[in-house]
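Excerpt of the complex: some chains, original placement.
Note that the chains take the letters A and B in the order they are written out, and that residue 1 is the start of every chain.
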């Protein structure tokens, strides 16, 4: 009895596990594990019109700027997400902070390092010897004592970083060019128990508020240490009042991205060493603990593509099967690169909203709602964002210069249903159902089902239709 | 350390698995796995009165009709569900569509076939030879090429069908009598991320709107292909503009249920073959993949009953232990058949709302709220629906013609606590607690606990009380 029920449970897990049949490669998944909540009032989301969105407010810092999309916009509100674009100049340090919502960050451009402090994890990065640079600057007067801190990760263009809510996080541009990153925060995630506002808690510095909330304009956001009395802070840290006052950053006007004059010296493995470490871990067959969990993955490299059509483009999906931390964040990402005039098959997102951000080129996007009405039919170009609600039908069509997108989705196993092409909704139905549904002949039904042949998800336009139009 | 923590985790899974102690046979379950959300505002649901509900709007189609219950009714709103009753005439085809909410469909009457297109699953139904019928009609002029499509299921009276959100779905009546089906959609399920409205997306045809929403009356609902430009659609399908226009169904007035003049010819196994296939699968001990997951189960057959009282009636429960797909849909169903004057023990639903639909006969139903006030004390007859909120106490009592119900519940392991009878709340308490709670004697406490003897859930009235009343 005991063993049989265990067996049946195992099998049910197994079954869950097997639900990884993919449409785009091995990426699509069951809609069922999402545990995101809908909002309370019926009809709250009367989306009669979608818009290509751009940031509505920019806050400049000493070494970069932060562009906020308006989270009170109905499209953001209905999807339950927030979005931020940051530009970090070379030698710019994004000060440590944490948020009430988990996030995915896509690196549009540049390279740098990121630190994520995971509570309870050991300080595994230790420096035992002098750094050359330090020696030069400080004149080699005193041997540098070792520093210990948690793991630091390198990132580069095309990486997706996964940051759980409540984890302290900082970031530094150690490259030659600005880092440009688009961040989507899932404020309606179960992990956020308060309300659906994005709340960023600074651990250092202070910054102009990114949003007019229920306060007068231009209010400053202080770091959380400023919210304690200096006396208590000094007692807690065991330092004097002067140093405690410094930690409160009272007169700091640098904003959330500050310039590190001589460059930040932190211990970090090279990209190559990092990859080797990751590989050895995956050879071992498991992540050792959550402390050594992988938090990033590149989705730009064409060799990682799940769908590749040499004349049409490619699609690369990053879900929790590939990056397990996404299981906890309940988000996933998809990179779409379309060549000249290529098209993504009309489809709908089964179990997630899709937050599409255009990283380059231009494309025509069409979106249809549950009443069969067009709620978007327009162009999306670099820097614009479009939120496609769950189940809404969408079609993307590159202009002559091509079209590059990154889509952040609100499920760790976002699942798509194509309408046409291989493994699509229409191909799954009997001919006679199509004949009677659309009042078409058997031959027409066959053309509807089969014209796209083995093309999956990405289509190259056919002469027939183009000519005729 | 590694192995011990793995062990402890396994044990905790095991424990989860073991939580299948049942009150009605092996059907009731832990309330804990539900991940349904409550609404945001306290006291939003001031249910001072429940009503026996009937559909408020009927939309006729060419070969059937669709009856909508008013989802803006407070009882539906508070339970976070929608309900629809459909009648499909013989040779009627319910056009393909998909919804934003998972649903259970109970077949009140009739038989037919249903197609469910699961994204990423193969087209496993292939026809290699001519069908006899086709030969006759088309005069055998050209050999019929094979058609391939996804699995098709047969259904009959008493079946429950489970349809996940976002999966395309069509249905055809291949019997001699109308198909009558009651559908409950769980719009507040985690799987639905937008708002709590039911949104049906047609894949073909067009239909009068079933609901006055935020639009003027009598608006038509188009299929999603109509929401794309014809040019883009032609390009995507690789077909000409004329055929693309047909796919948009611009002048279709047949509604969502259309007549198939010569009957629909689709490949399908016989009911017997289907059952054999299922059996062989369960002999193998597991579902192969979600692509071959079972989506239906009969709850009318008395041999499947969980509780059977030869003088009182029977209860058959269908939960995720019996039909694993329910785990993802987070709903379950219960069939109650009461004979003349029999009664279901007063009870409450621990972890779900119960949407009761009367399929035949008549019964008296009483419901009590958290203030011990009666919020319903009336009759329920065929075609009426009653929503019993979670935790509210309820009692069902058949009239002389008997009483048949199907209850759809908003948890895949809906759990009930009987107040009296075997395995009930009062029997679980010490005599002295009852004596002091109700100020009754030891003998009275014993009568309260034990009069019902071994009767579980279904009671036959006692002479004593009847006579006395």
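Throughout what follows, a residue touches a chain if its C-beta (ideal position, glycine included) is under 8 Å from a C-beta of that chain, and two chains touch if they have at least 3 such contacts.
Note that the structure is predicted; figures quoted are calculated from it, not measured.
*Asks:* Because only 2 copies sit in place here, please give the count for the whole complex.
*Replies:* The complex in this structure file totals 3 copies.
Here is the rule we use: only the chains that are shown with their structure count from here on.
*Asks:* When the centre of a chain is set as the mean of its C-alpha atoms, what distance in Å lies between chain A and chain B?
*Replies:* 36
*Asks:* Going by the contact rule set out above, which residues of chain A touch chain B in the complex?
*Replies:* 2, 5-9, 11-15, 18-19, 21-23, 28, 30-46, 78-80, 343, 345-346, 348-353, 364, 366-375, 377, 389-391, 393, 395, 397, 410, 415-420, 423, 425-434, 436-440, 444, 446-448, 451-452, 459, 461-462, 464-466, 468-469
*Asks:* Considering only the defined contacts, which chain B positions touch chain A in the complex?
*Replies:* 13-14, 16-18, 20, 35, 37, 39-41, 44, 71-72, 77, 93, 95-96, 98, 100, 115, 117-123, 125, 145, 147-150, 152, 164-168, 170, 172, 187-197, 199-206, 209, 213-214, 219, 221-229, 231-241, 243-244, 246-247, 249, 252, 258, 260, 264-267, 285-291, 293, 324, 327-329
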